[in-house]
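Please read the structure below before turning to the comments.
All protein chains but one are shown in place.
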Amino acid sequence: MIVVIKAGASPQQAQEVIDKIVAMGYSVNVSQGAERLIIGVLGVRDNKDVLAAQLGGFAGVERVMPISKSYKLVSREGAPTDTIVRINDKVEIGAGLVHVIAGPCTVEGSEMLIETAHWVKRCGATLLRGGAYKPSTSPYSFQGMGKEGLEILAEARAQTGLPIVTEVLDPRDVPLVERFADILQIGARNMQNFNLLKELAKTRKPVMLKRGLSATIEEWLLAAEYLYAGGNHDVILCERGIRTFETATRNTLDLNAVPLVKSLTHLPIVVDPSHGTGKWDLVTPMARAGVAAGADAIMIEVHPRPSDALKDGFESLTFDNFATLMDQVRPIARAVGRPVASDATLVIEA
Amino acid sequence: MIVVIKAGASPQQAQEVIDKIVAMGYSVNVSQGAERLIIGVLGVRDNKDVLAAQLGGFAGVERVMPISKSYKLVSREGAPTDTIVRINDKVEIGAGLVHVIAGPCTVEGSEMLIETAHWVKRCGATLLRGGAYKPSTSPYSFQGMGKEGLEILAEARAQTGLPIVTEVLDPRDVPLVERFADILQIGARNMQNFNLLKELAKTRKPVMLKRGLSATIEEWLLAAEYLYAGGNHDVILCERGIRTFETATRNTLDLNAVPLVKSLTHLPIVVDPSHGTGKWDLVTPMARAGVAAGADAIMIEVHPRPSDALKDGFESLTFDNFATLMDQVRPIARAVGRPVASDATLVIEA
Amino acid sequence: MIVVIKAGASPQQAQEVIDKIVAMGYSVNVSQGAERLIIGVLGVRDNKDVLAAQLGGFAGVERVMPISKSYKLVSREGAPTDTIVRINDKVEIGAGLVHVIAGPCTVEGSEMLIETAHWVKRCGATLLRGGAYKPSTSPYSFQGMGKEGLEILAEARAQTGLPIVTEVLDPRDVPLVERFADILQIGARNMQNFNLLKELAKTRKPVMLKRGLSATIEEWLLAAEYLYAGGNHDVILCERGIRTFETATRNTLDLNAVPLVKSLTHLPIVVDPSHGTGKWDLVTPMARAGVAAGADAIMIEVHPRPSDALKDGFESLTFDNFATLMDQVRPIARAVGRPVASDATLVIEA
Partner (left out) sequence: MIVVIKAGASPQQAQEVIDKIVAMGYSVNVSQGAERLIIGVLGVRDNKDVLAAQLGGFAGVERVMPISKSYKLVSREGAPTDTIVRINDKVEIGAGLVHVIAGPCTVEGSEMLIETAHWVKRCGATLLRGGAYKPSTSPYSFQGMGKEGLEILAEARAQTGLPIVTEVLDPRDVPLVERFADILQIGARNMQNFNLLKELAKTRKPVMLKRGLSATIEEWLLAAEYLYAGGNHDVILCERGIRTFETATRNTLDLNAVPLVKSLTHLPIVVDPSHGTGKWDLVTPMARAGVAAGADAIMIEVHPRPSDALKDGFESLTFDNFATLMDQVRPIARAVGRPVASDATLVIEA
């Protein structure tokens, strides 16, 4: 940690800061820069935030700059190899093949979901998505089918063999949702719902953690650290677009995050171009781009009839459009040396 | 709702959209603009989101633009007069006097809290703030004293008479926290924790709803609508800064929001310049600015010794600095014709 | 254009708005929505901004929403086919092959530039970049070699045959720079330097228009419209990252913009992952992603020794890293059916 002393601070003000650091058990390395006195604090491993908060309270302090990252276990240094999240003997996320998670935004009924599940499997998806509990900006909007939706998802899994990704919103719902889901999703609005994170840290099911709308990479990895430090090591990150000044798209899909996260953490990362763009005609090119950037999986909203969708009609692909997406993503996945998982399986089986 | 048809759409594609709208029971008003066909949808009161989602699913649709606001009950049209949130016979927020809520970020112990409570009361604060449950970006940071913190707050209230504002993070904690708190705070990270909103909608205690870091005014008022529609009409908004590209301050305090919110809703609004700036030396000028912009209250972090604080040392005022803040805020409050409440009480009592 | 009348406006206030619109020679289409009166303005082709400004001045008006886009000539409807910018008989941008523009941020001397030019050509670049006039945030930073830099660029072109892309900052420098450059670059900070745009509209050289740090897609296309309407139809767009709250990367490369721009305009688009990330180890994956998203070209900063660079050492690729980038971009380009231009040329020549 580096502490910058104000240009006009008195020697006594600087000394008070040094005394405080030493009193807390750390060493200091003081150097006089061209304009300011700089104090390096050595030996800080834990309680970094408390130390920073307290040093910030001194009148002579201009800035406190942390050097090491606040997350430990999920950092590259925290594990010798890349994390592979194993759902079953066919689906391993982070193991070098590109998985495709597809399905409707929301489970709206049995027929539409099962029809979609069969179609996306046929096209090459290896996981099924669908929301039973939906966060809605307006209290007057559809909030999901709840338990009935979970049961429909389970039926679709039974028929297709596709593992299920579904969101959990409330710590009280965790026991129920984890009975049904193969991967528990934490939505963007809940990325810093710390009690939900703590609850999910205790389950044995993998968790997919979506990046918050205005979350920095550092905050996102700290949220993952909550899961990891709490005992759940099967954590998958999901970039789904951030909020910026640009309103021509619903969100700004931050693909920079893909290679950056790969360099910072050993966890796998999914790209969601449906929420990341909010426009169905941008989903396929951005799915290609996500895979080219190095994503371990992509997650795509597909609906049999988007013009009947209860949510996200604007960004849902029709069946035909999803087939086209798969046709275009496959050669990109091969070009980066990480084929689409369903293709690879076919090859292995053949 | 206005539906804009794509420039290159066929007449049949446009007709499909019109048929859909009519089939859903609404009227249409079609007009041919210079470049695009425009369809006005008339009679939409509810299910606006579903309609927009579905119209967005048509290939011929370029854009769907809502006209009326999604929030109803909290809008200016939703109530004939300004909401006044009455805590006790001395403290009414929104009634024309400026209240000052002050106290430490976090309850760190009995002594520091009670010392602070007495001081802020003496300076003119009319409510006491302090966190017992703290959201922390890092799992390794202090997470609050929990129930013990609530008990200390209650003791401070018993000694000073100041009502307590404290945060609740988890729907499961609501019964406990509402036993102690006079105002239940929803933090910025939980503004769209919809199940927490629903739980708090059922309490009889007033709720202070902080604006999310990247929440639009519309989303903020929709979160308030969750509380209001769920039965809790004692809702107070709190502007605490938004996240922007500027990193010289911790957040960008959006004071535009104060008069804008006043024109859109009948709910009272608090300004929090401590989180809104993240720097103690900016807190006092921005407290003045918040009151000048029309805030019903300001909320200020005060700590007996910021350099011992467990959180937010950078933005906490010392006792002396808080006294200065009060000295500077008082004449501004009088200048806008809404004196600081403790002054007004003195006058009335005298 | 749609005019929304305030919920509480009087019939007379609404009538004044209607009278104004009719007096300006337009037709109106009035409809009473569930909560607000809506006035459609028909026949607006030009002077849209003046009309919007004036309608905004009425007390009864809540909002004015434009329907048609403000740009015309650069819009998809403005031309029957995609624009192809032809530099010479080998280099055509927008014609279906992916071009690679490479070179140092800044021309620092003859040797380093010519060495770089030979290398990037050998690796497959088809255009050379390099700044002679540099915008610098600080007045104390290097501002470029000026005319001498242009002469060095010309020498590199003479030796390698690579056309030159270089920036012009000042309307007064246009005559000089256009004598040397094959493509004149408008930097992000000058995207709305309207007099520079007007001056460049008069040259016969193609212009590459970088997106401003906080420019919406609409503003960017309006800046392109300045060039096009002023007589220069050889306009190339360049996405180079926008400014957001995220500081882990220098900018947020907005690849959503690539397919979106392709749907809105007939102009070609370049992606610049060097400025778009600000970190050399992210440049290659984001170059892959840019090509996968549909870019017509990528622009890459390459320096023989980044640790001696006068600018942008953090984001410059070494020669070896650039060779790797080309190796990785080639299969992606083939996978989207738009091979890297130098490969295609080889094939055609062979």
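Read from first to last, the chains carry the letters A, B and C; within each, the first residue is number 1.
By definition in this document, a contact is a pair of C-beta atoms (placed from the backbone, for glycine too) under 8 Å apart; a residue touches a chain by one contact, two chains touch by 3 or more.
Values in this document were obtained by computation on a predicted structure and should not be read as measured data.
Note on the chain not shown: across the whole complex it touches A, B, C. Among C:Ile114, C:Leu169 or C:Cys238, only C:Leu169 touches the chain that is left out of the view.
Screening A:Met24, A:Ile38 or A:Ala323 against the full complex identifies A:Ile38 as the residue touching the chain left out.
For chain A, the list of residues touching the undisplayed chain reads 2, 4, 7-8, 29, 31-36, 38, 40, 42-45, 65, 67-68, 76-77, 214, 243-245, 247. Counting over the whole complex, chain B has residues 214, 216-218, 242, 244-249, 252-256, 258-260, 263, 276-277, 279, 281-282, 285-286, 288-294, 328, 331-332, 334-336 touching the chain that is not drawn.
Panel shows chain C; residues 20, 46-50, 52-58, 64, 70-71, 135-143, 169-172, 189-190, 192-195, 213-214, 219, 222, 225-226, 229-230, 243, 280, 303, 305-316 of it touch the chain omitted from the view.
Keep in mind that, in the parts below, only the chains that are shown with their structure count from here on.
Comparing the centres of all chains, each the average of its CA atoms, the largest separation from chain C belongs to B.
Rounded to a whole number, the gap between the C-alpha centres of chain A and chain C is 30 angstrom.
Chain centres here are Cα means. That of chain A falls 27 Å from that of chain B.
A separation of 39 Å divides the Cα centre of chain B from that of chain C.
Residues of chain C in contact with at least two other chains: 214, 244-245, 247.
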